[in-house]
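Report on the structure given below.
The complex is shown incomplete by one protein chain, all other protein chains being positioned as in the whole.
Take a look at subunit A:
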């Protein structure tokens, strides 16, 4: 099974049957291993109305190994590193566990796809996992000063819409 074939299939699927709130596709159709994804801020959260852009880099042995996801838009979230890298258990291979808290069942499985990743990220955005923060400042604010957290996020929403 080649990664190429599988990525092609996923591309086809996601274009023909788009899911609300997410969109994704290769940056350049000649290189199926680098995708761009757009996520709409989940309704009812502070991130609502924002549009967030991320890049997905696929390994050559995809889907045996997970892709890497990095936000190129500025993000402020407990589970997203300040450099934009997303820290979510399903993107970690079962062998590795950088934070020693994840059950191996919630890690990457070749059954996952771009679509399931993006959906997981969506739900992560609405419900951050504060046990393993990637952005300590964001986690701290979320816990201690919701008001300022909200302000920061609203500011980012405007920025993402280029209103700022």
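The definition used in the following text is that a contact is a pair of C-beta atoms (placed from the backbone, for glycine too) under 8 Å apart; a residue touches a chain by one contact, two chains touch by 3 or more; residues count from 1.
Just so it is clear, contacts and distances are computed from a predicted model.
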Legend entry - UniProt protein name of the chain not shown, from "Eukaryotic translation initiation factor 3 subunit H", "Acyl carrier protein", "Signal peptidase complex subunit 1" or "RBR-type E3 ubiquitin transferase": "RBR-type E3 ubiquitin transferase"
Inset, instruction - Would you mind spotting which of A:64, A:130 or A:161 touches the chain that isn't drawn? - result: A:64
Legend entry - Residues from subunit A at the interface with the omitted partner, ascending: 1, 5-6, 9, 61, 63-65, 90, 93-95, 104-106, 109-112, 116
